[in-house]
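Please read the structure below before turning to the comments.
One protein chain is absent from this view; the other protein chains keep their places.
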Amino acid sequence: MLVPEKNVHHKSSQVVLFIDLLNHFEFPEGRELLAQAMPLAARLAKLKRRARQANIPVVYVNDNFGQWRSDARSILEYCVRGEAIGREFVRAIAPDPEDYFVLKPMHSGFYQTPLDALLRYFGATAITLCGIATNSCIVCTAHDGNMRDLKVTVASDCCAAANVRLHRQALAHMKATAGARIVTAASLRFLNTSR
Amino acid sequence: MLVPEKNVHHKSSQVVLFIDLLNHFEFPEGRELLAQAMPLAARLAKLKRRARQANIPVVYVNDNFGQWRSDARSILEYCVRGEAIGREFVRAIAPDPEDYFVLKPMHSGFYQTPLDALLRYFGATAITLCGIATNSCIVCTAHDGNMRDLKVTVASDCCAAANVRLHRQALAHMKATAGARIVTAASLRFLNTSR
Amino acid sequence: MLVPEKNVHHKSSQVVLFIDLLNHFEFPEGRELLAQAMPLAARLAKLKRRARQANIPVVYVNDNFGQWRSDARSILEYCVRGEAIGREFVRAIAPDPEDYFVLKPMHSGFYQTPLDALLRYFGATAITLCGIATNSCIVCTAHDGNMRDLKVTVASDCCAAANVRLHRQALAHMKATAGARIVTAASLRFLNTSR
Partner (left out) sequence: MLVPEKNVHHKSSQVVLFIDLLNHFEFPEGRELLAQAMPLAARLAKLKRRARQANIPVVYVNDNFGQWRSDARSILEYCVRGEAIGREFVRAIAPDPEDYFVLKPMHSGFYQTPLDALLRYFGATAITLCGIATNSCIVCTAHDGNMRDLKVTVASDCCAAANVRLHRQALAHMKATAGARIVTAASLRFLNTSR
């Protein structure tokens, strides 16, 4: 049950973003991307457990797939329905009630979304990016985070693109031009900064 | 059921915005505002029927009340629950499945929301504002619409503030400084501009 | 001479905004507004001296008057030329080399301007608004500051509208709906928060 004004209980300088993981993979190269994404599921679940233990918020930042109804539940339901090719992947990484959820209309997690305002409420100064695709929505979100003076980290083994070459080039690009730190999930240190 | 990329079927130069109508009225002067808002319900319902007949989209632009879960359904459920003081009002003007829904984190319907992008998809050049409160979220949305070169109309008898004086001053302010046209709902002309 | 990366020397939680003071007054009610603005000149100059002594930055936030050349000097030159009706006023409050300057294309100081980024560099959490017109650009900037969680103060005797009634209504509106504190310049306390 919604308790107005009581739902942002977190204060945290670090925030983890799960980008476009609720996905229908219904686009060109969707099957290739799904194949690359499958190994991420277990790592993402583990990362989320670690974040929760450190009281660090996890924010799902997800395409609205042209739905424009602000209805995260419908998007989840569509992506896990019987005939959805990515249903196993999406079920494995589906949001829990305590996770935050921001719908985005375009590639970047910051463009025409309340992500800026939500990060401000958290008191966040650093974001860790996970999700798909590395060379598209992750790159756009990394640039936009960097322009807002946020410290941007990319969890390299929690991101995927349609193939490994594109994934690696995108990581190198973000390191060189978006001030991004590229690390594996295992080497992320989550400090409990909650207040 | 969500059909990706098929949900924005409208093309329309005119769009009607229903602002903060899903409301819990749990704030100072909430009861005063509710009392002023009650007579709007029938007019808003009628306005929506007329818009639908003219194939003009209605977009609910609503506070997320600090929930940050992109979950329009929870907000509706909270506002119509048994003990909600505004449950009758909210039930009377609740969204239908074909209505659009944009959640906003702050006062203006444009600040950190996808409203700009949605209006671009519609091909909209004119917005008609309805909702509460006239002197707060309606004023902010009117100014932001005007700065985006949208033609702004305010349906004066489909808006309310905590008292009539504040309502009227806000209407005069928007007319003088936000380029807003102030008209009654009955005098709105909805031309079917769908393509 | 420009010294790259050396020009933002200020760190300050408080910032003073001078809004649309470089003005040509060439619009309907321009002469009425100029008449109301003339008494502000001496107070604005004094306020700027006090801000400078406390090491608080003053940012001119000014309409570009459709010029789109990012050329603050041309705008100043136009407003103080021989035949400009506001030349005396503008000369009296013209920017000094140490003042900052942000051009805005529309009413709000925040809309499509770098003001957000500049305030972030200062580390600012509070803005004090001065300028013209109280019921137009000051109102829009107050709302936008409030939505960004900035503490908004309006220096009531350093703002003016085309007449006293509009000025006072706008002050009351900002107090009630934009969380603005309304005070006279003399009662502003500038704490030296520079680091």
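Letters are used for the chains, namely A, B and C, taken in the order the chains are written, and counting of residues starts over at 1 for each.
Here is the rule we go by: a residue touches a chain if its C-beta (ideal position, glycine included) is under 8 Å from a C-beta of that chain, and two chains touch if they have at least 3 such contacts.
This one's a predicted model, so the numbers in the text were calculated from it and none came from an experiment.
If you put the hidden chain back, the residue from A:C140, A:A160 or A:L188 that touches it is A:C140. Of the options C:I19, C:I93 or C:L118, the residue whose C-beta touches the omitted chain is C:L118. In the full complex, chain C touches the hidden chain at residues 1-2, 4-8, 24, 26, 64-75, 77-78, 81, 100-106, 112-118. Listed for chain A, the residues touching the missing chain in the whole complex are 106-108, 111, 135-136, 139-140, 143-144, 146-147, 166, 169-170, 173, 176-177.
In this text, only the chains that are shown with their structure count from here on.
After Cα superposition, the angle needed to carry chain A onto chain B is 180 degrees, rounded to a multiple of 5. For chain A, residues touching at least two other chains: there are none.
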